[in-house]
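Excluded from the complex is one protein chain; the other protein chains are retained at their positions.
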Amino acid sequence: MVNHLNLIAWLAALLQTALFVAMAPLFTIWVKRIKCTLQNRLPPPWSQPYRDFRRLFAKEVLLARTASPVFRIAPYIVCGTTIMAASIIPFVWVNIPFAVMADAIVLVGTLALGRFFLALAGMDVGTSFGGMGSSREMTFAALAEPAMLIVVFALAMLSSSTNLSTIIGFVLDQPLALRPSLLFGLLALILVGIVETGRIPVDNPATHLELTMIHEAMILEYTGRHLALMELAAQLKLTIYAVLTANLFLPWGISRSLDAAALGVSFVALTAKLAVLGALLAVGETLVAKMRLFRVPTFLAVAFTLALIGMLSFIMLEGR
Amino acid sequence: MPPTPALCLYLAIGFALASSVVSFAADRFPVLLRVGSFALLGASSIAALAACILTLTGNLPFTGELPLGLPWLHWQLRLDALAAFFLGIIGMVTLAVSFFGPGYVRSYTHGHSSLGILGVMTGLFIAGMQLVVVAADAFAFMVAWELMSVASYFLVAFEHEEAANRRAAFLYLLMAQIGAMLILLSFGVLAGFAGDFTFAAMGNTNLTPIWAATAFGLGLLGFGMKAGIVPLHAWLPEAHPAAPSHISALMSGVMLKVAVYGFIRLVFDLLGHPHWSWGVIVLAVGSVTSVYGVLYALVQHDLKRLLAYHSVENIGIIYIGLGLALIFFSAGQTTFGVLGLIAALYHTLNHALFKSLLFLGAGAIVQHGHERDLEHMGGLIHRMPWTAFFFLIGCLSISALPPFNGFVSEWLTFQTALQATTLESGVLRAVIPISAAVLALSGALAATCFVKVYGVAFLGQARTRRVRHAREASAGMVLAQGLLATLCLLFGVFPTNTVGFLSKITLDLTGYGVSAATSQGWLWLTPIAPEVASYSAPLILLGVLTALGAWACVYFFTRRRRRTQPVPRRDPWDCGFGPLSSRMQYSASAFAMPIRHIFRPAWRIHEEKIREMDPQLATRPVQLRYLIHADDLSWQFFYVPVERFVQSAARQVGRIQTGHLRHYLAYSFFTLIVLLWLIT
Amino acid sequence: MTAYADLPLIEQAIRTFAALILVTSFALLAQSRVVAAIQVFAWQGFLLAALTALVAWNSGLTHLYISAALTLALKALFIPWLLIRQARRLGILRDLDAVIRPGLTLMAAGALVIFCYNVVVPVREFTQVVTRDAIAVSLALVMIALLMLITRRKAITQVVAFMSLENGLFFAAVTATQGMPMVVELGIAFDVLIAAVIFGVFFFHIRDSIESLDVDQLSRLREIND
Partner (left out) sequence: MIALAVTLLMPALTALVLAFVRPAPVGTRINMSATTAGFAASVWLAWNVLTQGGIHGAQFQVDAFNVYLIVLTSFVGMTTSIFSGPYMAHELELRRVTPRRMRLYHASFQGFMFTMLLSLSTNNLGVLWVALEGATLATVLLVSLYRTPESIEAAWKYFILCGVGIAQALFGTILLYFAAARVVPDPEQALQWSVLYAHAAQLEPVVVGIAFIFLLIGYGTKVGLVPLHNWLPDAHSEGPTPMSAVLSGLLLNVALYAIIRIKMITDGALASGVAHDPHLAGKLMMGFGLLSFMIAGLFLHRQRDIKRLFSYSSIEHMGLMTFAFGLGGPLATFGALLHMTVHSLTKSAIFVTVGHASQIAGTQKIEHIRGLVRTQPVVGWGLLVGSIAIAGFPPFGVFTSEFLLLSATMKSWPWLAVPLLAGLAVAFAGLFRHLHSMVFGPSPAGQQPIPLNPVPVALHLAFVLWLGLSIPAFLARWFDEATRLISGSGLL
């Protein structure tokens, strides 16, 4: 493992995290723009999300009468954990020291911590919508967990490690091979990601329709900087899953050293991958309709089965 | 003279017994119980902790003998690392309880339940548990074990005015008895080969495979009955809520662990080399138990029942770890076997801490909010902030969220399961990850369940008047929860040191430890190797603290402005509905509804919709109430049939006693003839 | 193994008496009238006493004469007298205690005799002289008495059966072992005496409680309670 005393490495890692956070709104607006163009609407400008953040941070904070301290702390914890998760994911550089801080399972755990507080915040004010949102969010997250874990297992078995850097390094070292385990794992991860980030067909970030909404229902009561933090966390989460998909399964181009050229290359490569992924997501969301709430478990069952098949095929077909 | 483990051990047991003795007079002088008895319990727990620490910090295992028991076999005591560890667990929880108790039992001083019994039995209960873990021969073990069971039975039956509690106590005692008999038989098998009841002799025998399997099976059932593995758990959700809350904390937090101790002692110490099928069985049992427990917890709305079902779940998680350990040991992969064992032990410790924390919190709520039903709570965070804070920590820990302790043990379990790739058998390699997925599912469901608990109980608005006027618990009760909460955090943030201690235990028990785990220093926990997997809880904590710090800064900077105009409070928007009333909140049953819908076959749900009509207008309902209750399937499929069978057998047998003298004479006559015929 | 004819007359007499006693207990089994049953029982006692005397003469054991006297007094005279008296005072002297399926019962009794003989067959090979078949006969007496206990409903006939059971025992004691040690004999006699008295007491209690002596009505205490 990298030596922990290398200051430059730590600085670089921090910078990369900052870059990650900075790029998250870009990714969301990119998806939004493509959707708009596909739906023949006038797309918002690239700077839209940043403007929103500025406005929200400036606004004053309103609190519901029944709100408790949990309600006020939640945004910071949600956002903080998400940033932490972002910081341990190799973004443009593989061997970041943060990656040693936590492996894939801890990554899932960190996101779960954020979700826990998000759901509590939803229930705090005591509105029926908030409770509904929390209930649905937690339920689907719980169902998504096993699938996610099996994906991690498949990767971990492949590279005999749960450390993200190690996994990526392993995939890079491998000669390009068509591995069913990786293929199914990729599909499963995408499905899980859709559920976790609340995109169509599971949830619709654009509506506030009581029958459909999950994530939005929990943050209905938030205003000002609190709302901004929540939004940022959501966008970051979407980007995290995108980056995971990109870097774990098709990591080619990512830099393994700290020299500028390699980093530049890997940044370009990553941007390209994300662009493609975002476009795919937008197309998907345009083509598919939102599904009924109780079809989501089936959706997740599919994800789990895919992941399981991936793992089993690793055990049976790609046996050592 | 420096305190030796032996001295501390005897002190611990002595103080516990003393506390039960002083309580004899508690009926007349309640203050004796509140002050004397609990103080002695505290002393006992501190002594126990001292014994634990002294033993784990390098003292030799202490072996002793009490002049009790059979004439040719006095009680053998042995305080080795494993025993010390469990002694420590007992000590920690008892310490918290001894802070919590004085405030809590105040509510009983006016009832007509006898305080004396409460104190006496509590002391005996704790002494019994301490004796179980240090007993080194089958007889002493059984006596201590039964002492524990009987004492706790009296505590379950403490508030015996309610028929439900009587029933719970009966069920509990019955199953405790059966379990004890099974354990006795399993020891009997070992003793039959060893020719002696001492564990030392039993450990040195090598049994034939069939008898080893028999002993294992009996032990699994016997100890499982106490630990509450499905389907032998039925007593648990009945008995734990029935007892006073600090006793529930002891039962759920410690007594179940004592059962786990017994199982570990039997399987890893006495039985010798395990067979791989044992591991698979334990793994399967554990997986089923964990999911079953959490699913039933989700549909409960009685807080203490819910927590009891969560104990079932956590026992399942512990058994998953043990199963993994057995599998790896039988395959000769000792390193990973030890890792599994450590994961199980770690989770044992954690569950002891957070489950007792939660039960104490529940106790505080029950005492000051006079409610056990979640559907009637709400908004308690405004009334009892400290309890709310510590309860939150408990929820985070039991939901296995970093950086708290629950996460570490589950993470270690996952890491062990990941090593399945090193096994030869492809089947095992495929089965283990699935059980890990089950573990993940139950973990996530637990998180769901505790969002429900915390959200419904502490957040939102109060749903009943008494809850609306609840008061914060007394200082001692808060202190007790604080203690446990701190421990939860510490054991979560410094896993490396903990694992270091635990590997001492495994070294003492199996002869192997995990050196790699702590090789990278206190900051990094690397169970197998740094590049394989690593976890740095302190850094995660740092991250969380940074977030909180950010909030603190904002809070600080906006303070001046707030003094001039405080943060405006408005009615919630709620999509334009409103005004908001407490009855519009999402209830516990509503929260769990999606889960109920998805896992429909897992329960038998009884729904009941009561509508009271307006006396004037028969078509207009004035009040609607929705009751939901989930039956435990194990009754339907396991207990009721057995009960029916016994009943019918009894009825059949009753027929022989006709009341006619001539029939009786005929019995004697024919018995005579048959016997005479037999011998010719 | 000597032929029966070679045995001395006295032993043949003993055999004959044994056979007679067996006959009496068959008669008891078949006897359905209370008074007749008691009389037959008295006869059995008398025969038993006579047999005892014969054995005493044969073996020259003086203490057997005493037990013969005891038997005569107790079994042949006192107890029958007592029973008759009780029966008269209870007004059941002329009652019937119908035997259930007499034919079947007698056949069963016969079967029992064979069975008892079969049981003691292995014994015979070791033993000699007079006591040889005594065991078989006494066993048969006991068994038949038990059978009678089972087949009779009236308390008083049950007592008769019980007493004839005692006779069977006494028969064994006399013929097989030339009597028991004196202390035992006296003890047994004493017990039988007390038993007879207590039985007497009980008849009245039972009569008072169920207005009859039919023991089949004494079936309140039972486990079939549904």
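So that you can tell them apart, the chains are marked A, B and C in the order they are listed, and the count of residues begins at 1 in each.
Operating definition for what follows: a residue touches a chain if its C-beta (ideal position, glycine included) is under 8 Å from a C-beta of that chain, and two chains touch if they have at least 3 such contacts.
It should be emphasised that the depicted structure is a prediction, and the values quoted were computed from it without experimental measurement.
Every shown chain that the unseen chain touches in the whole complex is listed here: B, C. Of the listed positions B:Val143, B:Leu271 or B:Ala447, the one in contact with the omitted chain in the full complex is B:Val143. Check C:Ile14, C:Ile144 or C:Leu165 against the missing chain and you find that the one touching it is C:Leu165.
When the missing chain is restored to the complex, the residue among C:Ile21, C:Ala68, C:Val142 or C:Ile156 that touches it is C:Val142. Residue positions on subunit B in contact with the hidden chain: 67-72, 74, 112, 114, 139, 142-143, 146-147, 149-150, 157, 160-161, 163, 166, 169-170, 173-174, 177-178, 181-182, 184-185, 188-189, 191-192, 197, 646-647, 649-651, 653-654, 656-657, 661, 664-665, 667-668, 671-672, 675-676, 679, in rising order.
Mapped onto subunit C, the interface with the missing chain covers residues 119-120, 122-123, 126-127, 131, 135, 138-139, 142, 146, 149, 155, 158, 162, 165-166, 168-169, 172-173, 176-178, 180-181, 183-184, 187-188, 190-191, 194-195, 198-199, 201-202, 205-206, 209-210, 215, 218-221, 223, 225.
Heads up, the rule we're going with is that only the chains that are shown with their structure count from here on.
Chain centres computed from CA atoms place C at the largest separation from subunit B.
Between the Cα centres of subunit A and subunit C there is a gap of 101 Å.
Centre-to-centre spacing of subunit B and subunit C amounts to 70 Å, using the average Cα coordinate of each chain. Work out the mean CA point of subunit A and of subunit B, and you get 35 Å between them. Within subunit C, not a single residue touches two or more of the remaining chains. For subunit C in complex with subunit B, the touching residues are 115, 118-119, 121-122, 143, 146-147, 149-153, 158, 215-216, 218-226. Touching subunit A in their complex are the following residues of subunit B: 378-379, 381-382, 392, 396, 399-402, 407, 411, 414-415, 417-418, 420-421, 426, 429-430, 433-434, 436-438, 440-441, 443-445, 447-448, 451-452, 454-456, 458-461, 520, 523-524, 530-536, 539-540, 543-544, 546-548, 550-551, 554, 567-575, 577, 580, 582, 584-586, 590-595, 597-598. Interface residues of subunit B facing subunit C in the complex, by the touch rule stated above, are 651, 654-662, 665-666, 668-669, 672-673, 676-677, 680.
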